[in-house]
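A protein chain is absent from this complex, but the other protein chains hold their places.
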Amino acid sequence: MMLLSATYPDSITFVLCAIVVVGGGLGVVLSNNPVRAALNLVMTLFGVAVLFVELSADFLAVVQVIIYAGAIVVLFLFVIMLLGVDKQEKLGSEPLILQRVIAIVVGLAFLGMIIGYGWGNFNSHGSYSVIGVASGGDSGIVELAKATFSYYLLPFEVTSVLLIIAIIGAVVLIARSGPGEDEVKEDISAEIKTDGPKEGHENDVSVSEDKVDEVRSVDFTVGEEQIV
Amino acid sequence: MKLVFLIPAFPLLGALSLIFFGRKLKEPLAGYIATAAVGLSFIFSVVVWIKFLGFSGNVFVDHLFVWINTGSFKVDAALRVDPLSLTMVLFVTGVSTLIHFYSVEYMHKDIDFPKFFLYLNLFVTSMIILVLGNNMLLTFVGWEGVGVCSYFLISFWHERPSAASAGKKAMIVNRIADVGFLLSMFLVIHYVHSLNYSAIFAAGPSLAKTTVDAIVLLAFVGAMGKSAQVPLYGWLADAMEGPTPVSALIHAATMVTAGVYLMVRLSPLLALSPDVAHIITIIGILTAFMAAMSATAQDDIKKVLAYSTVSQLGYMFVGVGTGAYAAAIFLMVTHAFYKALLFLSSGSVIHGMHDEQNLKKMGALKVVMPITAVAFFTGWMAIAGVPPFAGFWSKGDVLVGAFSESWLVWIIGLFTAGITSYYMGREYCLAFLGKARWISESSKGKKKSSKKEDHGHVVDPHEPSFKMMIPVVTLAILALVGGLLNLPFASSLKFLDKFLTPVIAASPSYFHPSAVNQIALGVLDAVFAIGGGLIAYFIWSKTYEKPALEFTLFKNAWYIDKTGDVAIARTSTKLAEVTDNVIEPKVIDGAVIGLSKLVLAVGILVRKMASGFVRREALVIAGGLVALIIIGGLRGGL
Partner (left out) sequence: MSVDLSYYLILAAVLFTIGLIGLLVRRNVLVMLMCVELMLNASNLTFVAFASKLKDVGGQADVFFVLVVAAAEVVVGLAIIVSIYRKRLGATADDLSSLKG
């Protein structure tokens, strides 16, 4: 076996991490409590981070821990706490007919085919080190930075736009006003009318500070309609 | 000779000026402008003819401009001046001028007076283009122009349903025949790569015989429509719905002669194809005979003339088919004279009788319209072929051709000549001799003939005005002396024959009878003509009702129209009804509704897939992914 041909510590690390990763994944899927699922997710993420180190992607491993485990999962937990949905889901029952059976069959078929087709072909035939030489340590990070800010400059900028959109979207979706919403809306509409049609344009960037809120709340109604 | 373009240009100019200023021009002026346009055209035809007599060659072609230029295929707009086209142009413009002049009075007080002359001018323009065209396509332009104008003119009084439908009939029958002409042209383009007549004739001998047969036969199909041969002759009788000058124009000078012209024009090809020539002869003699028989039983003064035209056209095709091309043209020219004469004098009768066309309600008009009666009598004598009138010489030539072809054709032709004389005599007697049926009707029938009074007409036949007499008398003189064009006594007297010889084919079968034979044939012609006329006189000058001699079969023109009606119109109506009642609701609607039902059923089925459950839909996506992988794996893509 190839696994055995690897150096001993590497093999041990891989096996342990694989166990952690798969165990964490199964934990996410099988735990009743969402909080527990989130914690299992953290376990998986850590396992993957260790594998990243093993694959000499040190920087990504750190990013994985900080962003995924540190930010995203915390965000999950926040939402769980905030909404109080940490009650247990009944995993024993399944309302959709055959959903579970078909899901497992399809999933295993997928896995089987990936491995079946790929077995013996799990090799890369591409050319080596096109974008930059990947190596462990500092030089690897330098190369990654170079690649990100030169070769991948355009995608990088696009992701920044994507993040902005995501932030604005999240704000729009979440930050709706409470029960008093209708009054506020009326006030705004009245104000917008007095300001004339141009000012009332929803996406007008040049609106003054105190109007941002108002404009936003107009947006919320749009968002509400979309969701409902 | 460069002036040849002026011949079509003047009528065209007249038509254009009438389009733009017709409404402003007051009544007589528009007519006189149109007459002047055609008259100038005639004058220039004469000028060109005189110049041509001094011309050394046989054919003069005036290239106006390149019309179509597509790679190797090129069509010029070019006018061809040769003896044939000159002959045609001379009598077309000449007779047309007279008819135009006549129409000015005849159409007096018509609402659409300027429009009428616009159409007349356009008609003459088209006809001139038809005969002067240097290639088949230009001829076809004139051909279609003539067809369109005939539609306009036959339906001129379009508020009458019968006139409207007669125009449509003329249009449709001619379109059917035009397909033949078009196909003939396509064949010529394919095999000769040029539509120029000279090129076609030059290529003719090298073409396969079947190709020539097909070209000529298809062209003859076109000619059958235009020249009203069996079985496509129904439209010409219905064309009588148009104003009488139009009938004169269509029958005498323009339209119907186009088919004969085309066949004579193509005579170098036709001479290569004796089989088609036989077919043309048979159809021609059949038409001559059937139409003449039909003419014996008609009551409408113009219908008799219509069938006589068809019959005479049959004679012309007999001439074409037997290789007597010059004789066919000779008959065409003289026919133009006497048929225009007959139509115009019958127009005078109709005018005098206040639009009464029924022969049975006329009689004794000789007393009140003596000049018209003499003119009509001249026309009768001319068409009957009584010597020395024009018809005797021209028809004699054609019958000589028929005699050379087959004695059977000749006998039928001779017999038909007798019939011709008979039905024209019948018409003359009914209209001008006997009792004055119109008097009895108007005096005693105060109650009965209230129909007439409704229209405010008092039947008071009278000689038309002097202006209307001029063309009639001119034509009468021409009908009398037209034979001078081609007298058979000595070859030096055969002006038309000599003139035309360079451009028409000499048919190998053409028969040159000895002097004795010729005299014998001529005497027989004359005997039959006079005999037919005398029989008509003895029967019809005494009485006007003799049903025994007016067979319903002939009255209905051998039921050919009815047959066509039953065979084509009724069946297609039936087909349409079946389509409407069965195929439309069951098949087409069924398909459409079935399709919608299918879509609905599929939609109901598919709708179940859209459960709205996110997980179910995610499962479908995952299943699709797996399916894709399977397919990719089966095709070896992975």
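Chains here go by letter, A and B, matching the order in which they are written, and residues are numbered from 1 within each.
In this text, a residue touches a chain if its C-beta (ideal position, glycine included) is under 8 Å from a C-beta of that chain, and two chains touch if they have at least 3 such contacts.
What you see is a predicted model, and the numbers here were worked out from it, not measured in a lab.
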| item | value |
| --- | --- |
| Full-complex contact with the absent chain, from B:Gly71, B:Pro161 or B:Gly612 | B:Gly612 |
| Hidden partner chain, residues of chain A it touches | 2-3, 5-7, 10-11, 14, 18, 21-22, 25-26, 28-29, 34, 37-38, 41, 44-45, 48, 51-52, 54-57, 59-60, 63-64, 67-68, 71-72, 75-76, 79-80, 82-83, 85, 87, 89, 94-96, 99-100, 103-104, 106-108, 110-111, 114-115, 118-119, 122-124, 126-135, 140, 143-144, 146-148, 151-152, 155-156, 159, 162-163, 165-167, 169-170, 173-174, 176, 223, 227-228 |
| Interface residues of chain B (partner: the chain not displayed) | 606-615, 618-619, 622 |
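Everything below uses one rule, namely that only the chains that are shown with their structure count from here on.
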| item | value |
| --- | --- |
| Chain A contact footprint on chain B (complex, rising order) | 611, 613, 615-616, 619, 622-623, 625-626, 629-630, 633, 638 |
| Contacting residues of chain A [partner chain B, same complex] | 96, 99, 102-103, 106-107, 109-110, 113-114, 117 |
